[in-house]
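Have a look at this one before I ask anything.
Excluded from the complex is one protein chain; the other protein chains are retained at their positions.
So, subunit A:
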Amino acid sequence: MSLRIVVCVKYVPDATGDRRFADDLTTDREAVDGLLSELDEYAVEQALRIAEGQRQSGDEAEVTVVTVGPEDATDALRKALSMGADKAVHVEDDDLHGTDVMGTSLVLAKAIEHTGYDLVVCGMASTDGGMGVLPALLAERLAVPQATLLSELSVAEGKVTGRRDGDAATERLQAELPAVISVTDQSGEARYPSFKGIMAAKKKPVETLDLEDLGIEAEEVGLDGAWTVVESATERPARTKGEIVTDDGEGGKRLATFLAERKFV
């Protein structure tokens, strides 16, 4: 039987750029170039490794990458396809502008159900919103187990097992498929797309869906449908550069004097 793996990937503004808010207090997606969230590369990598393991043991596997995002978000899908995913689903609709995590989780859940799945793989958090809750919301909406924030994992015999490093303890988790998992940036370096992979990606299928295809009403999503409102966004004043001294043998002492002046010593 074929293992159907769905990877959720987000197209985000480059974190090294000058990220800002638009006039309607949504993330400005024009000001800075977008890319596949670096933390979702780890999700794609783990999905590919699971699929490879599956094929090595004579079973079939298929990796589908899904994104909810504007037209440009296809770039994120192409990147994932060039890494080795088999096909892609792009949910795009003008009414999605300003959707919050509750709406996004609704749309993704419907898109995942539409695609069919045994295992959903997410990143640990998006690098823009960075809430880190979407995987748990998907598990809730799809009514399947969540095995999230895994730093090490394996899938065998219809079960996923993995290691979760919490604040107070490290836990080993086990859940039966179908399940939703998320993986951390400790789970293993993501591969770079090969030239062959980039060429192959151009021919891989990308299915585009809108809200109507998923049976979702416009009022359920978008800025007006959001369950939260951002009331203000203020740029933090840049930190003023302080005194920088070059060590001439007295650097440690001078630093101690600074700490004493500020009453830390």
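Note that contacts are C-beta pairs under 8 Å (C-beta built on N, C-alpha and C of every residue); 3 or more make two chains touch, one makes a residue touch a chain; residues count from 1.
The criterion applied here is as follows: contacts and distances are computed from a predicted model.
Student: What is the protein name, per UniProt, of the chain that does not appear here: "Nitrite reductase small subunit", "Peptidoglycan-associated lipoprotein", "Electron transfer flavoprotein subunit alpha/FixB family protein" or "cytochrome-c oxidase"?
Tutor: For the chain missing from the view, the UniProt record says "Electron transfer flavoprotein subunit alpha/FixB family protein".
Student: From the list A:E62, A:D86 or A:E140, pick the residue that touches the absent chain.
Tutor: A:E140
Student: Among A:L3, A:A111 or A:A179, which residue is in contact with the omitted chain in the full complex?
Tutor: The single option touching the absent chain is A:A179.
Student: Tell me which residue among A:Q54, A:T67, A:T115 or A:T148 touches the hidden chain in the full complex.
Tutor: Of these options, the touching residue for the absent chain is A:T148.
Student: If the missing chain were put back, which residues of subunit A would it touch?
Tutor: 15-16, 19-21, 25, 39, 100-102, 105, 124-125, 127-128, 130-133, 135-137, 139-141, 143-149, 151, 161, 164-176, 179, 184-186, 226-236, 239, 241-247, 249, 251-256, 258-260, 262, 264-265
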